[in-house]
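Every protein chain of the complex appears in place save one, which is left out.
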Amino acid sequence: MRAFNYHRPSSLKDAAALAAKQAEAKYLAGGQSLVQAMKLRLSAPSDLVDLNAIGDLKALKADGSGVTIGAMVRHAEVAASSAVQKAIPALAALAGTIGDRQVRHMGTIGGSLANNDPAADYPAAVLGLGATIVTNAGKHEADKFFKGLFETALKPNEIITQVVFPVPKRAAYMKFKNPASRFAIVGVFVADFGGNVRVAVTGAGPCAFRQADMEKALAAKFAPESVANIKVKADGLNNDLHASPEYRAHLVTVMAKRAVEAALK
Amino acid sequence: MNAPLIGARIARKEDYRFLTGAGQYTDDVTLPRQTHAVFVRSPHAHAKIKSIRKDAALKAPGVLAVYTGEDLAAAKVGGLPCGWLITDVNGQPMKEPPHPCLAQGKARYVGDHVAIVVAETAEQARDAADLVQVDYEPLPAVVDASKARAKGAPQLHDNAPDNTCYVWALGDKAAVDGAFAKAAHVTRLELINNRLVPNAIEPRAANGSYSRAEDSYTLYVANQNPHVERLLMTAFVLGLPEHKVRVVAGDVGGGFGSKIYLYAEDVVVTWASRQLGRPVKWTAERSESYVSDAHGRDHHTIAELALDKDGKFLAMRVQTTANMGAYLSTFASCIPTILYATLLAGQYTTPLIHCEVTAVFTNTAPVDAYRGAGRPEATYVVERLVETAAREMKIDPADLRRRNFITTFPYQTPVALCYDTGNYNATMDAAQKLADVAGYAARKKDSEAKGKLRGIGYAAYIEACGIAPSAVAGSLGARAGLFEAGEIRVHPTGSVTVFTGSHSHGQGHETTFAQVVADRLGMPIENVDIVHGDTSKVLFGMGTYGSRSIAVGGTAIVKALDKIIAKGKKIAAHLMEAAESDVEYDRGEFKVAGTDKKKMFGEVAFAAYVPHNYPHDKLEPGLNENAFYDPANFTFPAGTYICEVEVDRDTGQVRIDRWAAVDDFGKIINPMIVEGQVHGGLVQGIGQALTECCRYDDESGQLVTGSFMDYCIPRADDVPSFKVDTRETPCTHNPLGVKGCGEAGAIGAPAALMNAITDALGVKDLAMPATAQTVWRAMQNRKAA
Partner (left out) sequence: MAVKVSMKVNGKPVSAEVEERTLLVTLIRENLRLTGTHVGCDTAQCGACTVHMNGKAIKSCSIVAMQAEGADILTIEGVAKADGTLHPMQAAFKENHGLQCGFCTPGMVMNALEFAKGHPNPTEQEVRESLEGNLCRCTGYHNIVKSIVAGAKAMAGGR
């Protein structure tokens, strides 16, 4: 890890001011991706602005009207929250499959979304549920947030404060894991808002994306057979040792079908 | 106190320190005035090194020194030696290119060690390593062994034309060809035994320290055989007298072969500690382990089995290309030859076998022994061939095996080995029962009802362990003896310290060996401690690999114990005023036969050290004996593994549903520890077949699978719990009747699993590892066909 300066502001305002002063500052949330990248010297910020002391980023609220997760809420808290389990069980279940136990105790939703790893789980839920990402500078709709590989709509030094999820009629997330890293090779989040269905895919492309053909078919009939025969185009999908674009395309269909099955259970 | 300890499930003596964080692994050792080292490694698979500029690195904070190959050459530091000479088909010695400790003029694989940076802290050394300016001229690289001998392939070494280390053969080719010409059926397979990265969870580490006051060196190192490490380093590389070098391999966090060898880093930190007059510690990061530890396997093989109409094996013909990597690691040359071709008879009476092995250099990390070392590759060839032949001839695979099992012993195979004992039908019978083969048809139906494919696979493996009779090994090219040493030190009050040349890095020797000693002496196991892994304490040792510790190291201890008891009898005879020939030793007591006279072991020990009443005219005081044991033969553990898999038709995901393993390890000292060795071996074998894939990019020569993010070693939820059992035919040529158990699982598992997966899919062959994508593609191809 290269040397850096460390800051622990206690307010959002101070955090943004500190980051603005440095050319190469980065916010530190749980650190589960950033610290790893820094260890391998893939990332070398001049300054780390730790958001852990900022109290108002840690709230978690859930009821029949929506789920609001503070940016610094850990994955394990979301997974274990009975309120989230009741409001959007698929969201709690998704949080409970991110990384591993130890990672879930540190990793945060804000960190995950800001990082926008192509194989991360949360982007599938945010996009699949059409969540709103609230920041210190305003709001981002999910559909306009994920811009590309590790790229989001966040402006430099903008800080995610919370994520607001609407409650669907039913939803589910299915992922096929990379056997080594355990990140998603393909993850599909399906949410039925009663007539309006959203299908979001992670792991398969440069960032999470929606699958329009499946959404249309499921809106007509929310059933596994509606998607079982939808062939996804392999063009532009990720290619690595573990999965070719063709295999990923195939898995999108399989995981979508299984997600619908799970949502109906 | 006198319950037999051999055969008892005794919880391990070493566990307390590991469970409380008190283990002392190499990186845990920090010496006064400690410095830290980082190696600068080649980012290129093949490159000329035009120049190296150190100045910027030397100016960085905390930096004490930067050394390169030039510095080592100027100091006359030699290259790393290979311990086994293979003589090729033309009677010529193998090609042994120089293996410098820091690259000289050329780097030959990604990760090749180019320079060392020493600084006050590890982070400072790492910072400065980035400032060492190496001017490389990249050269074309070749990573695939099957392409390395092609015309126009990049040449690695001037003295190894066509990148060929040797072409070696075993067996009567003409006779084998003749048998094939007459065969009723021939089964042919082209098999890749995939390259693996060992991945002991403790990364390699070395901490060298020089004392001006004593003019001596101490090297703390994560290593499986400290005496051999010292011998190779002093005599062949640094030119130091052995008595001035102490090698300590204390707690070692797993080895699996990868820590047998003398590595460049060990030499360089030792040498650097003298230049700086301060201890120099290097600990590998995992990504560094991936590129710099010796890898395993990497064979490309064409194998054929000739059978008569009844399924009797007539002959086997095998051609293998073995990837040696860029340089010869310590034992690299003997793995695809002596430890491979000699095992091709398996458990069968195949009368004629010919095997030709071509060993080639490529721009990849050196390849050497990894758990099983040659024997998993041999078992894979034999057991994939046998299973495939059974399918092709429509004979039940267990039945075909039984028709060809060796049933009389000793049995001389056509590939040099002589099996002393075994009972292959017994392990097969027990495995079939344990696996509930009878219920397989019903389970297959259930799987089909769930929309899943189910398959069953067998592997009946054999291995040669307890390496090795030194004379035999020497005649085959070994440049060292392969005996083991043991010493028993009885203390004045009768407790015992045992010194062994075997090395434990997870095997539990501190318990198993103590059980042997305590059992033989008839004393509580608490009274026996085992010392290993320190050349200043243990008189000599050849170390632990090839499942040799109990068979060779254990026997050396028994031989030393025999001497202790013999001397004890003499002392006891004197104390009891009896004839020595009348004294018997029985579970802690020296007794005069036919009388009630006896002396406790402790009394005799006390008399030996407080020799007031002692036969000084006949005996020296003290009770301390050592023994060297050179085995009469290899040992031959064998067994049968049966597994069942379910395959997800949609994703290609394979799930192992059941696994039964029945092994014959001869006599067993601690069944709990033995079962643990089987479990661990099985999962490494499963890893090879299912998840582990070491891949270099064909063009760039970069290691594609350079971390746990891409190279998948099995996790807990990838594998099942196992049903394991044993059958026992005691080894005939060592006093404990033991054979060894460390590698069996890794040897038998890949073939059993691939036999099950190919059965489920209905395909003849499938490349390891059978990842979900690979299986899915096979299903797609089958659908298309």
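A and B label the chains in the order they appear, each numbered from 1.
Just so we're on the same page, a residue touches a chain if its C-beta (ideal position, glycine included) is under 8 Å from a C-beta of that chain, and two chains touch if they have at least 3 such contacts.
Treat the numbers as computed from the prediction; the structure is a model and nothing was measured.
Shown chains touched by the hidden chain across the complete assembly: A, B.
When you scan B:171, B:203, B:346 or B:769 for touch with the missing chain, the hit is B:203. Across B:253, B:279 or B:336, the residue that sits in touch with the chain not pictured is B:253. The chain omitted from view is touched by exactly one of A:35, A:83 or A:134, namely A:35. Along chain A, the points of touch with the absent chain fall at residues 1-6, 8, 28, 30-32, 35-36, 38-40, 48, 50, 52, 76, 99-103, 105-106, 181-182.
Interface residues of chain B with the unshown chain, by the touch rule above, are 11-12, 14-25, 27-28, 30, 123, 199-203, 251-254, 256, 283, 285-287, 505-508, 672-673, 675-676, 679-684, 707-709, 713-717, 719, 721-722, 745.
Assume only the chains that are shown with their structure count from here on.
Look at where the CA atoms of chain A average out and do the same for chain B: the two points lie 44 Å apart. On chain B, the positions that touch chain A within their shared complex are 123, 127, 130, 287, 650-651, 653, 691, 693, 695, 704-705, 708-712, 718, 771-773, 776-777.
Here chain A touches chain B in the complex through residues 1-3, 40-41, 176, 179-181, 240-244, 247, 250-251, 254, going by the rule given at the top.
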